[in-house]
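Pasting a structure here, questions to come.
A single protein chain has been omitted from the complex, and every remaining protein chain is retained in its original position.
Order as written gives the chain letters A, B, C, D and E; numbering starts at 1 within each chain.
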Amino acid sequence: MLEHLLLQTILIPALCAPAVIILRRAIGKKAAWIARLGLLYSTVLLLMGCLKLAMGGAALTESHAFAGPAITLDLLGDGISLPIALIINFLCLALSIYADHYIDHRIEAIYGEVDERTAINHYTRFYALFLLFPTGFMGVCFASNLIGIYFFLEILPLPLYFIMAMFGYVDRVRVAMICLMWAVFGAGFFLVGSVIVYYTTGSFAVSSIAAMAGTPAARWAIAMFLITIMAKMAVVPFQVWMPWVHAEHPTCIAGLLAVYANVAVYVMLRLLVIPLPGDFQFFATPLMVLALITMVYGALLTLGQTDIKRFAACSTISQLAYSMLGVCSMTQAGIEGGMFFFLGHIMGKTIIFSTAGIIVYTTGIRDMRQLGGLARKMPLTTALWIIGALGLAGFPPMSSFPAEWIMFTGIFKAGLTGSITKLIVAIAGAAAITLSVVYCFRSVKIIFFGPISERLATDNHVKDPPLSMSLPLFGVAAVAIGFGLYPRFILDLFHQVIGGLPF
Amino acid sequence: MIWQLDFLILIFVIICAVAAINIRDLLSAVIILGAFSFFMCLLWTEMGAIDVAFTEASVATAISTLLFVGAIYKTTRRSKD
Amino acid sequence: MKTVILIFVILAGGLLLYGTMDMPAWGDPNSPANTYVSPRYIEEAMEATETPNIVTAVLADYRGYDTMGETTVIFTAAIACALLLRGIGSARKEEDES
Amino acid sequence: MLEFIISKYNFWFYVILMMIGLYAMLAKRNLVKKLIGMNIFQTAIILFYVSIGVKAGKVHVPIIIGGHGTHHAIKAADYLNPLPHVLMLTAIVVSIATTGVALAVLILIYRRYKTLNEDEILAIRQAGRETGA
Amino acid sequence: MAQQFPALIITIPLLAALFTVPLGTLNRRFCYPWLMFIMAAVLSMAIVICGRVITFGPISYHMGGWQPPWGIEYRIDQLNALMLVLISGAGLLGAIYSGPSFKKEIDGRQTLASSLYLLMITGLMGIVITGDLFNIFVFLEIASLSGYGLIASGGNDAPFATFRYIIMGTIGASCYLLGVGYLYISTGSLNLMDLHRLLPELYHSRVILTAGALMLVGIALKMALFPLHAWLPEAYYEAPSAVSGVAAPLYTKVAGYLMIRILYNLFDPGFFTEVFPITTILSWAAVFALLIGSIYAIAQTDLKKMLCYSVIAQVGYIVLGIALANRAGFSGAILTIINEVFTKACIFMATGAIIYRIGDSRIEHLGHLFRRMPITMLAFIVGVFSMIGIPPTCGFFSKLYLIFGCVEAGQWVFIAALLLSTILNVVYFFRVIKVACFEDPQPDYERKEPYPEITMEEAPIGLLLPVVSAAAMILITGLGSHWIMVNLITPIIPAGF
Partner (left out) sequence: MLTRVYDNLIVQTVCRVMIPFIQIYALYVIAHGHYSPGGGFQGGVILTAALALIFLAYGQGPAIRRMNRIQAVIFCSIGVAIYVGIGLYCLLAGGNFLDYSQLAPLLHVSVPRARSLGILGVEIGVGLAVMTAMYSIILDIAGQSGNETQSTDTEPETGPQTANRKPDSSQ
């Protein structure tokens, strides 16, 4: 079972997708269980991989022929990629359960009352597309050559485009196109970067990037990769697409969209920070400043939102910058914290966005100002939102708290011993957290407390959603809290790789 | 193979070719094309390629001209250039 | 437009003339074309095929495959003309008429 | 110099002929003229090939003298090169076949546009497209 | 018997074409199953030949039992075998497709069209299988003439488009023939392998230079390479769907094959890169082709016209790969040929199916198509992904290898052009997908009333099956590209790369 573990995790969702489509006539909606079981299986696999690694096992490496003898698909499961892949896969699993009712609701809202057959077609189409996400994410996590990473980065925008255009909200087709064009734009630069690497080192392996340290080509390659990464992460000059895309997609993939954007920080760590610390130093400070600007900008943008989905969307811009700040700080603690924050953020974002989806699902209202006082009618939802908000704000039981703590102490220490910029960045960044605290708690207050409107009070539909929607989110919350209370499991794994870096 | 004769026929061939593409009446042009083919046959016989000449004589001067004339009768024989 | 084409044609002709400069002289019996492959046809054809007309022997035997292609070309042309200028499948009607 | 000219002039003539054909194919606006040019063009190539096979001096056409039952040694130098002739038989057939198909197409064109002038046809099509859209 | 397959694979479709006419005179309905049966037989033979070539190495077959260079030789290496499989595969798809398509578009003339179709396949296969330069010309003409006939039988403006095609095609074939003549006058041979052996001594002869240039110009005309492309879009646009669904994938690719043969098998690779650097010109022409083709494609409002222009762009990819003259570029060119055959077949045939149902192919008329013809559109999208180069399809791998080729050659401009054309591809294809999938997207998420009732009206199975199989082949060749690289492409990379 553990043989070709990494390849299995990539292939199983990819193989489940056609199965879902093919079997839809025979088993109807139960076809979605194929997706869920497949994801469950790969999650278990990854968990076993992580445990093996935690108990002192060696990093997993695999090599598979891909396209001709010159290009192979090399996979690497080490201390960073395995836990990240585990969490992402777990989120996919949780969302695949959550999506069940939600997507029914979207089909009804968009396509009206449709007959059984069409409904099942739409439903299974969603799941088939959904399964491409885990394929792409696992691939990006594990691939250890540039072509592999490019390959999987190219896959990712496709399900996004189609899911968005089929099941999204206002003006969804145009927004989907925006998203796709940004992705193609980014991918092009990534390819150019890879080609530069290949040209100078003669190989696409990530491990060979280190060989170009100190050459002028290294800077060019870094610049190319950075454009891709920043476009994906919606760092300030490239942030235009994010509020649109994040606000209008169906919320059942919200968490995955957060991963889609945020996984770029992992790519940055893998391709730039670890192999080329020296050359990356040149870019680190400007990037930190950019990250800081993005943090503040995103937070202010969030404060101004009244739309419940846009609220979550804008907060993503700000939150993404935290992990980038951590990784760009070029300190061990900063990087570990940044990566850990990445995990905390995607879990928190999944919870809060999905809860927003629940609210839209039950009330049909997106404007926060029309909501209020929902706590009495929807206690479970309120709990979920609060947990999510705590996660975003970085409050103690959640995993983002230790993450921010480690990250900022790391930067702070580096600032005290050396560069004054880092000190300023650390202080400013910590101050920016207060902004996120403000918007988080403001949202809780507006939505769940205060007076309830007449319409909502009398509406019988406004109640806690079916358990299949809330339970997976509680599962995610439990994991987030678990890591918040016991961060060592992940951090130790991270440390296996990052501890060896020369900072 | 006498090169002077050869040269002379070639000149004729060229004249025919130029005339064929410059005459405005298409029917005449086609007939001149037939003459062109005929001179070509002569040239090839003179070069020793009797089989080719025979074929050219039967095809180009007969069938090809017939086809052209037939097509021109079905369409138009006027041309602006 | 015609001037452009004329210039183009003259240039192309110039290229071709340039190519002829290195050609073996016209009628040179020792040119590669006359000494490499074809002598064997001349020497062997009579013996191998009992056909004095070497052109026929080469046409239908040594390079008989080309000739098959040539016949196919004619057939293709006939079919193409027929396809374009008549609605076939109306064979019966035409037979009635004749 | 004269020798050089004599040794090459045949090739030059074929080039001239070919260019006449090419010019007609490209510059003439009448479609039949284009076809005439095409015929000249192809014939020029055939001329070139036939010229390849020529051997100066006293040589026979490629038909073995004595006909059937000859057993004296046959010298290759005594006969013309038959291969270009063979190739050109095929080329002539190809040329007539192409002409046939082209003429068939030409008739269809005339049926549709009632003219054979390329410019007029283009104008008709342009007008048709504007009214159609 | 299997060692006679090289001859049979040509003669069987030829004989079948001959018998189609009497058969169709008996009853027009016999033609369609007959066509499919023959093409299936040809495909299976091509696969057997391909298998034999992979296991036992190149096959040499002497026509009439005469030794080359005196007789005509068939020399089948991996490249020929691959092309045979591609041609017969696309031919089979087209044959299946031809039934409903001919019935709708040229009803009453199916007999002759079927016969001509088989002749076209014969001609194309004859071009790729033979090892004799003049024989290539003969089969080139068979393929061209049948193509002229089939294309001219299409829409209203088809004859005029065909006439231009005839003029350009004849110039191209004549240039090729002249090039062969130049080679013949300086070597005395017509056999490809034999010439390859003889030519290196003559590399500095002006005759050989002119011969190479002439043959390449001729082939560039036939494949509609950039400055010589003007005839193509019109001709393929006007052709009947079944014809454009086969001609668009095959003609330009067969010409690409010929270009590979001439550049690297007839001459040594070094000749065109060093002695006579025509590859530089070719690669720039290719770059312009792929940019200009894409730009023209964006400007079109008609789906089929757009695809015709994208054929020009794709020719650019193939020629670019060939002209880069290195291992990766060469592999990329062949992968592009493979991928393009199925991609073009898929999307042209899908477009034909759309025209069959909708009546025309203007992009603004394609709304709701995804709901009306879901399977066709799904296949179409797979084809589009392959055109753009999105991973699991073969188009991704071919583009990847092309980029490697550019890297190996150190041509950064070309990489930029490739990426730009990819983005242009995305623009023009997603415009279609957008209209077809998500026409009039509702701005209001609270929408309650259903969409207007749209009933599914999928194309008939005869049109659907080839489209879907082509889409499946795109995915299969994509996933099997490793196998293709190892077994088919690596053995034929010319020595000297």
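The working rule: contacts are C-beta pairs under 8 Å (C-beta built on N, C-alpha and C of every residue); 3 or more make two chains touch, one makes a residue touch a chain.
Note that this is a predicted model, so its numbers are computed, not measured.
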item	value
Chain not shown, its touching partners among those shown	B, C, D, E
Touching the absent chain when the full complex is considered, from C:Leu6, C:Ala25 or C:Ala48	C:Ala48
Residue touching the undisplayed chain, where the options are E:Val21, E:Leu195 or E:Ala350	E:Val21
Chain E residues that touch the omitted chain in the full complex	4, 7-8, 11, 14-15, 17-19, 21-22, 25, 61-65, 107-109, 112
Sites on chain C contacted by the missing partner chain, in the whole complex	47-53, 55-57, 59-61, 64-65, 67-68, 70-72, 74-75, 77-79, 81-82, 84-91, 93-98
Footprint left on chain D by the chain that the document does not show	61, 63, 67-68, 89, 93, 96, 100, 103-104, 107-108, 111
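Here is the rule we go by: only the chains that are shown with their structure count from here on.
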item	value
If a chain touches chain A and chain E alike, it appears here	none
Label of the chain whose CA centroid is most distant from the centroid of chain C	A
Innermost chain, where centres are averages of C-alpha coordinates	E
Farthest-lying chain, centroid of Cα atoms versus that of chain D	A
Chain centre separation in whole Å, for chain B relative to chain A (CA means)	78
Approximate Å spacing (C-alpha centroids) for the pair chain B, chain E	38
Geometric centre distance via CA averages, chain E-chain D, whole Å	28
For chain B, residues contacting two or more additional chains	1, 51
Junction residues of chain D - those touching two or more other chains	6, 9-10, 16, 18, 22-23, 51-54, 56, 59, 62-63, 83-85, 87, 89-90, 93-94, 96-98, 100-101, 104-108
Contact set on chain E toward chain D in their complex	134, 137-138, 141, 145, 148-149, 152, 156-157, 159-160, 162-163, 166-167, 170-171, 173-174, 177-178, 181, 184-185, 190
Parts of chain D lying in touch with chain B, wherever the complex brings them together	6, 9-10, 13, 16-17, 20-21, 23-24, 28-30, 32-33, 35-37, 39-40, 43, 46-47, 50-51, 53-54, 56, 59-63, 80, 84-85, 88-89, 92-93, 95-96, 99-100, 103, 106-107, 110, 115-117
Complex contact set, residues of chain C against chain D	1-2, 5-6, 8-10, 12-13, 16-17, 20-21, 23, 25-29, 31, 33-34, 37-43, 45-46, 50, 52-55, 58-59, 63, 66-67, 69-70, 73-74, 76-78, 80-81, 84-85
